[in-house]
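Pasting a structure below so you can have a look.
Heads up, one of the protein chains got dropped from this complex, but the rest are sitting where they should.
Chain nomenclature is as follows: A, B and C, assigned in order of appearance, with residue numbering initiated at 1 for each chain independently.
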Amino acid sequence: MAVRVAVAGASGYAGGEVLRLLLAHPEVEIGALTGNSNAGQTLGTLQPHLLPLADRVLAETTADSLAGHDVVFLALPHGQSAAVAEQLGPDVLVIDMGADFRLKNAADWETFYGSPHAGTWPYGLPELPGARAALEGSKRIAVPGCYPTAVTLALFPAYAARLARPEAVIVAASGTSGAGKAPKPHLLGSEVMGSMTPYGVGGGHRHTPEMIQNLSGVAGERVAVSFTPTLAPMPRGILATCSAPAAEGVTAESLRAAYAKAYADEPFVRLLPEGQWPATASVYGSNAVQVQVAYDPAVHRVIAISAIDNLTKGTAGGAVQSMNIALGLDETCGLTTIGVAP
Amino acid sequence: MAVRVAVAGASGYAGGEVLRLLLAHPEVEIGALTGNSNAGQTLGTLQPHLLPLADRVLAETTADSLAGHDVVFLALPHGQSAAVAEQLGPDVLVIDMGADFRLKNAADWETFYGSPHAGTWPYGLPELPGARAALEGSKRIAVPGCYPTAVTLALFPAYAARLARPEAVIVAASGTSGAGKAPKPHLLGSEVMGSMTPYGVGGGHRHTPEMIQNLSGVAGERVAVSFTPTLAPMPRGILATCSAPAAEGVTAESLRAAYAKAYADEPFVRLLPEGQWPATASVYGSNAVQVQVAYDPAVHRVIAISAIDNLTKGTAGGAVQSMNIALGLDETCGLTTIGVAP
Amino acid sequence: MAVRVAVAGASGYAGGEVLRLLLAHPEVEIGALTGNSNAGQTLGTLQPHLLPLADRVLAETTADSLAGHDVVFLALPHGQSAAVAEQLGPDVLVIDMGADFRLKNAADWETFYGSPHAGTWPYGLPELPGARAALEGSKRIAVPGCYPTAVTLALFPAYAARLARPEAVIVAASGTSGAGKAPKPHLLGSEVMGSMTPYGVGGGHRHTPEMIQNLSGVAGERVAVSFTPTLAPMPRGILATCSAPAAEGVTAESLRAAYAKAYADEPFVRLLPEGQWPATASVYGSNAVQVQVAYDPAVHRVIAISAIDNLTKGTAGGAVQSMNIALGLDETCGLTTIGVAP
Partner (left out) sequence: MAVRVAVAGASGYAGGEVLRLLLAHPEVEIGALTGNSNAGQTLGTLQPHLLPLADRVLAETTADSLAGHDVVFLALPHGQSAAVAEQLGPDVLVIDMGADFRLKNAADWETFYGSPHAGTWPYGLPELPGARAALEGSKRIAVPGCYPTAVTLALFPAYAARLARPEAVIVAASGTSGAGKAPKPHLLGSEVMGSMTPYGVGGGHRHTPEMIQNLSGVAGERVAVSFTPTLAPMPRGILATCSAPAAEGVTAESLRAAYAKAYADEPFVRLLPEGQWPATASVYGSNAVQVQVAYDPAVHRVIAISAIDNLTKGTAGGAVQSMNIALGLDETCGLTTIGVAP
């Protein structure tokens, strides 16, 4: 019998992407689709690429409209998930694609989001050591942020193998869909095309504590993270360029072996052959992660680079992957490692 | 038992796209992959987005390497398909994604391609009246050109219903993948981004006789076609803006009714609701076609616009759709109407 | 003594572009800069590319702030120019970059803009026969729309020489800056990149009556215009693909001769050599116009194509060129025909 799924926040980019994936998922039946300001409109107007759902009308996001589903995906603005989740009952699998339940440390939440911490749910990054076990059978899942997904998958094998010192320096470029669908002047096509620009420089980005949490958990010590995000002139994709001082005795071979081991059985992560580098175009629309790692002897640093699709593996694909694990389905069900290129 | 498929020309854009689709096709097993200058290289190097095939090595395009398959897709330069097809035997389904077997009129072929005409195969545009019957059980299929696909689907319902006069004026914008993967200076990213430019102006484009053939066949009289293609700063997509003088008595309602009727049962074509216009982004990576039609009373013209993905519905998706029909599979098998957006 | 210039609406795209050009104009001194919602902000925040003006603060758009200048450029929303112009006095040169004073026919204005017609000012397209004489010494100038600039310059020589019949079919692609700086969802970078889409199809675009006015004036008979604008994934540029049935006896040679004659002495228009086609990239940031024309014997049509930068020659460059004429300066003063490419 099909798993019945609702999506709250179906008019935005995360909501649209999870619907795109669920439409291709063989075990799922799409139920209620809700929105707030867009309630009453057809999905054909709001998400014209989702042809099979074109005639569906958005309901309001209420407990009633979301009732009666096995799974509810929340694609809501930060801070709104807890109130909705409470009304859904403990037997419903609630998957929050927002930030509300990612952080373990309440003080970090309050510093970066300025509101009371709602709690911590099992973390939907199955590749992270220990994460799968926590997801199996869980009824609550916090989907990672897009940048933390890219950065954690680039760096954690080095920390897990104790090959890097705990001072990571990260510069990541993201496509504009990461900034959402609410129209703001600096996100206009006229402004974005032809331009690269940083933001949240100097530690201000809300995804920084999540990266620290992930990497520190693996490293067994606190990893300091210098994170600079940049906005790139493309709709989708994250390229994360990460480096850290190498631990004593690291060699190119030991690094590569650590990554090969970490990702040997991962269905979505590909450690590229030596000499080939990740490209966001190669993972466009897919749940795949391309990873490459190098040792720079001149500066004795580990350099690890990953490419993901911020909306797929970075948001909705990671969410579906985690749903599959929680429900006991094949982890890859409904997901692909094939990008749309060129 | 799975249908065994080979792809000749697997390193180019059409070859890569047909592989992308075949990987998602439940009835197909991918066999030989061949190339010429790239023989011996891995697909992981040549098509890094096709992760599941990353370790496959390209063979040379020979009768031997292509032998033993149920279906062979040819993604070869114009003029090379006939020689390969001859060696494949009459029981193999050969699907030519090149131009060689599209035109019925040998003189047209010789004028536009400058070589002897190889023949005419059943035409792989199932939506065109009469085409499906010719495809069923066929062992040879000529896949339409990308522009003729977009233009024919935009205009044929008007001609079929005798609502337009036989003088079509067409301006189409194509993404750069339509120009192929061979590196040429004017196709460099530096040249293409930020630029729109026409080419083949004044009747010179090789797709013009194919449009005339399709539209004339439906109209029952020769349709003159003024066709201007333009290169747009995007990797994929065709937007075809087509118009023609309206026949006597045409109204907005009669036009819309003709299109609604033509596309009522078509799984891949969506006549958009009034007021909504096709966008290439909405069909990115999908086999869907968005169509809209209007009547402009001030100039008494029919204006019909379509958007397709030039590599999917315009090439490899149309090829797979036709393969499905030829093999007696569900026509939509392995294909989607869901675009990757934003 | 320098000409003292004010710009009303300095925070938008047209206002920013006219400032970019005026900063390079040797005879001009930039005076008041005004805005409405942005009054009080620095130009460094609003137009960060205009470094020399970074510390200037926007005043409110009032008669007082605009007083005391020789020239006032109005870059205001449609319908607001008349009220401001009235307060500026008859000795000030007022150059309206909005639509308010372009149309001669009040009924056309009311049909397309839904408000009372404000009047008609000398038309700032110097290349149009008769336009220069009306601009010399004028104290009021209506700057043409961006599409009418591109289309008129592509087609008028054919009509002036009676080589085309009065039924023009035009499809134009515009960069997104033509849609302005007010943030709207469909103009987001995420939506725009990778997408071509039409709008205002079927005669609805407000620039259509202006094209009819220009071409009819030259043709000596009413020219019917079918105009379809499309939005292209680039910040700037218009490519206008225009065609019309050829008059009796037209040849490629007679067409080319007519265009060569029309543009022999024009400093900003370049009729390209045969075989070369206009590209928006070539005129990026410049006041140049690239034009090419062809005769298609198979359909007996004239095909004329132009490329401009919609913000430069299509708006602010045309405005400065007209200002130069009105003030008796060298027409090319402060303007360039050199594009920024690649």
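Brief remarks follow.
The working rule: contacts are C-beta pairs under 8 Å (C-beta built on N, C-alpha and C of every residue); 3 or more make two chains touch, one makes a residue touch a chain.
Computed from a predicted structure; not experimentally measured.
Per the touch definition above, the residue from B:A39, B:M193 or B:A298 contacting the chain not shown is B:M193.
Across C:A219, C:V283 or C:A304, the single residue that touches the chain missing here is C:V283. Only one of C:R140, C:R236 or C:R301 touches the absent chain when the whole complex is considered: C:R236.
Within the full complex, the residue among A:V169, A:A247 or A:C333 touching the omitted chain is A:V169. Against the chain not shown here, chain B presents residues 13, 175-177, 179, 181, 183-185, 187-194, 233-235. Contact residues of chain A toward the unshown chain are 167, 169, 171, 173, 175, 188, 190-191, 193-199, 201-203, 208, 224-226, 228, 230, 232-237, 239, 241, 243, 277-282, 284, 292, 294-299, 301, 303, 305, 307, 342.
Contacts to the hidden chain, counted on chain C, fall at residues 13, 16, 20, 23-24, 44-45, 47-52, 54, 177, 181, 193-194, 235-236, 270, 273, 276, 279, 281-286, 288, 290, 336-342.
Here, only the chains that are shown with their structure count from here on.
Note: centroid distance chain A to chain C, computed from Cα atoms, is 45 Å.
Spacing of chain B relative to chain C, judged by their CA centroids, is 37 angstrom. For chain B, residues touching at least two other chains, in rising order: 193-194, 235-236, 279, 281-282, 284, 342.
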